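One protein chain omitted, others in place.
After this line comes chain A, so read on.
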């Protein structure tokens, strides 16, 4: 019991993904393995087009890997579902549904009763500061607000695993900073297991317990960097954190690795 190695919450084992026929198509991901422990926040960085999104869609079960397997709690993961919730770069909100309907969508699909739906909706609206936008349509919201709705729609499912694909990539700098801090806080309070994809090294250093650097296409795992967990500077604002020597050192190290790949492209 004491010596038992804990099974990762989510494991991608020897994943290879070809688009089109093998050998003549595009190899987006080449033999990537990565394990996310329960409650861990993992960030994946890499040059544009290196296969980060592919890794995530495969991890979510939305695409089948050409080779390799996805395990949740050590068992084959099967089709996509609310247990592995996804936040997409382009929000992917349902345009015909209001904020409240979007957030309740997954609960309705899973047969949660109406009272519980309402309770969890109200809770999420509060967490994400969306109370006034309850009956607005996504087209009436700013990008930052839309991404809050998308995050709320994922969190309301109380997912065991949260997959986020450059969730803040499309947002302006101020909104991004605020949401980064919010996600940091949520993770600290609720211990979500998160696989977070980004091309921002700062974001990865601020949010991640571990940062995985991917090579240029076909994406391989180039290096894994463990960052200090539960340190004081991660609890504060991102600008404050960014001045901490540990942050600066980590950012420099990771950026050097990413730069190598970009230059070699």
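Note that in this section a contact is a pair of C-beta atoms (placed from the backbone, for glycine too) under 8 Å apart; a residue touches a chain by one contact, two chains touch by 3 or more; residues count from 1.
Note that in this section contacts and distances are computed from a predicted model.
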| item | value |
| --- | --- |
| Identity of the absent chain, which is to be given by its UniProt protein name, from "Fe-S cluster assembly protein SufD", "ABC transporter permease", "Phthalate 3,4-dioxygenase, beta subunit" or "Carrier domain-containing protein" | "ABC transporter permease" |
| Residue among A:62, A:114, A:231 or A:248 touching the omitted chain | A:62 |
| Touching residue (missing chain; options A:105, A:233 or A:255) | A:105 |
| Of A:85, A:124, A:147 or A:193, the one touching the omitted chain in the full complex | A:85 |
| Those residues of chain A which, in the complete complex, touch the missing chain | 57, 60-62, 79-82, 84-86, 88, 90, 92-97, 105-106, 109-110, 137-139, 153, 157 |
